[in-house]
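Everything below concerns the one structure shown next.
After this line comes subunit A, so read on.
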Amino acid sequence: MIITINGQSETLDQATLSIADLLKIKNVEMPEMVSVEYNGDILDRSVFNSTSVKDGDVIEFLYFMGGGRHSRSVYEF
Partner candidate 1 sequence: MNFTDDQIERYSRHILLKEVGGAGQEKLLKAKVLIIGAGGLGAPIALYLAAAGVGTLGIIDGDRVDLSNLQRQVIHFTADVGVPKVESAKDKMLQINPDINVITYQDIVYSKNILDIIKDYDFIIDGTDNFSAKFLINDACVMAKKPYSHGGILRFDGQTFTHTPGHACYRCVFKEPPPKNAVPTCSQAGVLGAIAGMLGTVQATEALKYILGIGDLLTDRLLMFNALKMNFRSVNLKKNPNCPICSATPTITELVDGELPVCDLKAH
Partner candidate 2 sequence: MATFTKFYETAPVLLDELVQFEADIAEFVAGKIDPVKFKAIRVAHGVYEQRQPHTYMIRIRCAACGITPAQLIRCAEIGQKYGSGEVHFTTRSEVQVHDVLIENVMTVIRELLEVGLSTRGGGGNTIRNILTSPDSGISSEEVFDVDPYAMALSTRMVNEEDSWNLPRKFKIAFSHNAQDTAYTQSTCLGYLAKIQDGQKGFEVYCAGGMGAKPMVGHLLFDFIPDTKAYHVTRALKTMFDKHGNRRNRYANRLKFLWKKLERDEFVRLFHEEYDKIKDDESLNLVLAGLPNEAKDPGIAVETVSGPDFETWKTRYVVAQKQPGLASIKLPLVLGDLLSDEARAICDFLALFGDNTIRCDRAQNMRIRNIPAKYLGNLYTIIFGMKHHLAKHAPFIGNMINCTGAQTCKLGICLPRGLSTAIRDRLINSDLDLDQIDDLRVNMSGCPNTCGMHHIADVGFFGKVGRKDGDMYPAYNVLAGARIGIPGQTEYAQKVDEISAKDIPTFMHDLLQDYIPKKAKYESFNAYLDTEGRALIKSLCDQFRDVPSFAQNPEYYTDWGAKKKLSLDELGTAECSAGMFDMIEVDEKSIKTHRKALEVDGADVASELYQILFAASRMLLVTRGLDSKTDEQVFEHFGKHFIEANFINAKFRDVVTLAKLGLKPELPKYKDLILELADAVIALYKSMDDSLKFRSTEAPAAEAASTLVEKDFRGVACPMNFVKTKLVLDTLNSGQQLKILLDDGEPIQNVPNSVALEGHKVLSKTQSGPHWEVVIEKK
């Protein structure tokens, strides 16, 4: 399926996956530091596992910023 992550179109091999899975495959090391905007709405952290990603979704990873360290640049557009 093809989704848009952080403004960029990406083709994923998986047929189904959750937001939590997506954070993993996108190598987000500290998901606690990320808010996820899913098709325009901020997702509650409690639904990361139960929300599945589908073709055409627009997803933004929005990072806390203002202290702390990340293993990689947080916004790689």
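Simple rule for what comes next: a residue touches a chain if its C-beta (ideal position, glycine included) is under 8 Å from a C-beta of that chain, and two chains touch if they have at least 3 such contacts; residues count from 1.
On the choice of candidates, all candidates are chains of the complex that A comes from, given by their letters.
Quick caveat, the model's predicted, so the values are computed rather than measured.
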Subunit A in this complex - touching candidate among 1 or 2: 1
Of subunit A, residues touching candidate 1 in the complex: 7, 30, 32-33, 35, 37, 40-42, 44-45, 60, 62-70, 73-77
